[in-house]
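Yeah, one chain of the complex is gone here, protein chain that is, but the others are all in their spots.
For clarity, chains are labelled A, B and C in written order, and residue numbers in each chain start from 1.
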Amino acid sequence: MNRFGRLFTVTIFGESHGPGIGVVLDGCPPGISLQPVDFEPDMNRRRSGAPGTTPRTEPDLPEILSGIFEGKTTGAPLTLFIRNTNVRSGDYSKLKDIPRPGHADFVAMQKYGGFNDYRGGGHFSGRLTAALVSAGVVAKKILGDTEIRAKLVEAGGSSDIEKAVDEAVKAKDSVGGIIECRVNQIPQGLGEPFFDAVESAISHIVFAIPAIKGIEFGSGFKAAAMRGSEHNDPIIDESGRTASNHAGGINGGITNGNELVFRIAVKPSSSIGKPQQTLNVATGDVEELVVEGRHDACIALRVPVVTEAATAIALADLFQVNKSIYQ
Amino acid sequence: MNRFGRLFTVTIFGESHGPGIGVVLDGCPPGISLQPVDFEPDMNRRRSGAPGTTPRTEPDLPEILSGIFEGKTTGAPLTLFIRNTNVRSGDYSKLKDIPRPGHADFVAMQKYGGFNDYRGGGHFSGRLTAALVSAGVVAKKILGDTEIRAKLVEAGGSSDIEKAVDEAVKAKDSVGGIIECRVNQIPQGLGEPFFDAVESAISHIVFAIPAIKGIEFGSGFKAAAMRGSEHNDPIIDESGRTASNHAGGINGGITNGNELVFRIAVKPSSSIGKPQQTLNVATGDVEELVVEGRHDACIALRVPVVTEAATAIALADLFQVNKSIYQ
Amino acid sequence: MNRFGRLFTVTIFGESHGPGIGVVLDGCPPGISLQPVDFEPDMNRRRSGAPGTTPRTEPDLPEILSGIFEGKTTGAPLTLFIRNTNVRSGDYSKLKDIPRPGHADFVAMQKYGGFNDYRGGGHFSGRLTAALVSAGVVAKKILGDTEIRAKLVEAGGSSDIEKAVDEAVKAKDSVGGIIECRVNQIPQGLGEPFFDAVESAISHIVFAIPAIKGIEFGSGFKAAAMRGSEHNDPIIDESGRTASNHAGGINGGITNGNELVFRIAVKPSSSIGKPQQTLNVATGDVEELVVEGRHDACIALRVPVVTEAATAIALADLFQVNKSIYQ
Partner (left out) sequence: MNRFGRLFTVTIFGESHGPGIGVVLDGCPPGISLQPVDFEPDMNRRRSGAPGTTPRTEPDLPEILSGIFEGKTTGAPLTLFIRNTNVRSGDYSKLKDIPRPGHADFVAMQKYGGFNDYRGGGHFSGRLTAALVSAGVVAKKILGDTEIRAKLVEAGGSSDIEKAVDEAVKAKDSVGGIIECRVNQIPQGLGEPFFDAVESAISHIVFAIPAIKGIEFGSGFKAAAMRGSEHNDPIIDESGRTASNHAGGINGGITNGNELVFRIAVKPSSSIGKPQQTLNVATGDVEELVVEGRHDACIALRVPVVTEAATAIALADLFQVNKSIYQ
């Protein structure tokens, strides 16, 4: 359940307040150069610190526990582990009885019969996206020249993102956003009918990122209001280039070599400074909760690099599958 | 690649113009009553015939090739096969050289080195959704009391769906739409962190349906413009009922027992009567193409029952996994 | 559960006395020539008719339900279906209450809560090996020049196989045997640490064949009595050729390019003409059972071609995985 992929597989583990978080990458080709320093750019992008993000600033560089020899991948499973160092357990003890609205606290308690690690959301914590980003660094290397770029294009319904975030911070509240991801130099032919469409693979892993509420490819929800004569993208040369790109680079679930484009909706983070109503499951009373600890006023600020990682992982797996069977 | 699920798995096969289409369902519990007549309601809903859909009206009742004894599932793989009977191959021979815009014709040719069955889209044809619907009939039975209802709520940007479709038919064009799906009496605790969130499972299979461009859960893309104080759903009783349902029945990727709600965007179907520009890959010239044969002016009309089937399959699998490990 | 393989996957279905048996092959490369006549040699080898085998002589040529276009594989799932034509249900109705010793009748009843198709063993029937053999025909084609040859080398403890079988037939009894399988022109590097050793993959699928009680590779059980200095195979040239072959062509779970050799033990078939004691589960009494219907005095006679098919399927899958990641 905590594994993604058919050939290039990512197994994720860890909790917010346990010893740490990590991933095992299996099916990684040998001979890929990989140094600790390679993780820095993306790990730093995910790290908090910017206005609108929490001040939790662990360095978050993974230790490589296996799969590397003389600075290159060996073909054996590659394990990346990020030890938790900046944990304040005291903040979260209330969660046992008072599940935070919008979080997984209540359902986790139900599902795991009360045995879940509820501190900081445990295995459900957004902190696990750091492990995902570290896996994405490797996946990007597998993809070679393919360029994956995601950015926040809207927050709180506005393209003036800075302003939207500032207002949310001042209101001790949070605000959602929209991420756009574009992939260029992508090989043609990735994706498999019937069930492993490129959209299937990407959406599967993207919805594993906490706080995502929607995803659309190419024309997306706008397509619902369009005519076929307008939506169809005319092919204009033998490489498959199209005059428009309503398809978002995908036909029949398969990359057509044009730019892959998708957008995702990020909800406002559930942890806010403002008081909220919620149930005390021990007493059965609805009471007021103020979530203490560290909050992100706009969690969407940290999602672009996570989206890139998720996309890279999904595409690297499809790339390996395609290479095996059709080449 | 043509398989979905971990425990209740669906393997799909077949082509539009080959002998037929079908599915193998593995991991189906024994003792479920299953008669040929059980397939009729949903298969009829998917069949064409309504204004805006094609006149191809095969009866489409599956033959049960295995897995049934004395009217009940046995626990062995259940195979459903729908023989193609109404095939007119002559319509499609041009596709070899002239890929239809918006279809998988071009990418399929590239991916499979020219060996793909291009007639009617072959394995990429929307006809395979008939097999999916037949699998959905079984999945719904596994889910018992859970109610899954999908409907078309918008076509061509309007809630006057009939009018939007009529206009498209008259213009020899096609139009997209939006489907809303609601699931009630759903067990709490379905879905798995980190990678098998309910949204991951549903979106994975939903994007296998041809023509889908987007999916959103609960508040969806609207969440991007909301504040956390507004978006969080207060829990109001010990069963986990919430006062609002922006979450769409899911927290942390896990069903919380409230109504599961999602919407999907369906693009206008790519086959239209209107002339279009496309590339002749044999000559290298862009030329005018008129797609002959049978068209759906609004393919979205046929998608609700397919969406229900996809949802049922995803939930039935998560149900079996949850039952195994946590109960 | 009824699926084998990671990339080249075989899903098997069907029952002895239902409509038929079949397989879906997914991950099959496009462009492989495949005609109905290609199935004849191996299907005929499996068919009964020889002394010591049952007189059930269905032609058993599979219908290709999907995945073929103009005589070649398309890259889409390939479905092979063999309709049952020579079914005499009356023979088997007693099995409901009186499970045959050595068969799966009793455990199937328990496992499936009485819903299993018990006629002729249902899904547990040796008849399903016909579907496996048909899949093996395709797998052998994927492997190209690799030669897989299995033969019966011993029956009833003797290398005079004909005599051993004759004696069993006369005694209305059955007799076991040993199959030896040798694979030549096998690529180096197939098999994956840690869990997908070549021996793991082959033994996994070989034990799916009914009546197999043991498997050994290279020196096999004899290795237990040997010294390391004697067992180690000296490498004598740069291609990896070894002077001896105690390893059976495998080191560390990976093919080393030398001949792959293994042997399997086949038990005497459980259905015999002689009267046997067994429990009547309806009455709770132990009573005498004479299994009527068709028997194989030496089921091992039919196992070589099934072993080849199983081996080809396992190797074809490992071949595709190896190609994807390491080449």
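In the analysis below, a contact is a pair of C-beta atoms (placed from the backbone, for glycine too) under 8 Å apart; a residue touches a chain by one contact, two chains touch by 3 or more.
Remember, it's a predicted structure, so these values are computed and weren't measured experimentally.
Trainee: Pick out which of A:G31, A:P59, A:G144 or A:P275 touches the chain that's been left out of the picture.
Mentor: Checking the options A:G31, A:P59, A:G144 or A:P275, the one contacting the hidden chain is A:G31.
Trainee: From the list C:P36, C:P51, C:G113 or C:G144, pick the residue that touches the absent chain.
Mentor: C:G113
Trainee: Where does chain C touch the missing chain, residue by residue?
Mentor: Chain C touches the chain not shown through residues 1-4, 6, 10, 12, 99, 101-104, 106-108, 110-113, 121, 123-124, 128, 154-157, 168, 171, 173-178, 188-189, 192-197, 199-201, 203-205, 207-208, 210, 212-238, 240, 242, 246-248, 251-256, 265-272, 274, 276-279, 281, 284, 286, 300, 321-322, 326.
Trainee: Mind listing the chain A residues that contact the chain we can't see here?
Mentor: 1-3, 9, 11-15, 18-22, 24, 26-27, 30-31, 63-69, 72-79, 81, 111-113, 115-117, 119, 122-123
Trainee: Tell me, which residues in chain B touch the chain that this view leaves out?
Mentor: The missing chain touches chain B at positions 6-7, 27-30, 75-76, 193, 320-321, 323-326.
In the analysis below, only the chains that are shown with their structure count from here on.
Trainee: If you average the CA atoms of chain A and of chain C, how many Å lie between those two points?
Mentor: Taking the average C-alpha coordinate of chain A and of chain C, the gap between them is 44 Å.
Trainee: List the centre-to-centre spacing of chain A and chain B in whole Å, with centres computed as mean CA coordinates.
Mentor: Whole-Å distance between the two chain centres: 25.
Trainee: With chain centres defined as C-alpha means, what is the inter-centre distance between chain B and chain C in Å?
Mentor: 37
Trainee: Residues touching two or more other chains, restricted to chain A: which are they?
Mentor: Where chain A meets two or more other chains at a single residue, that happens at 6, 193, 321, 326.
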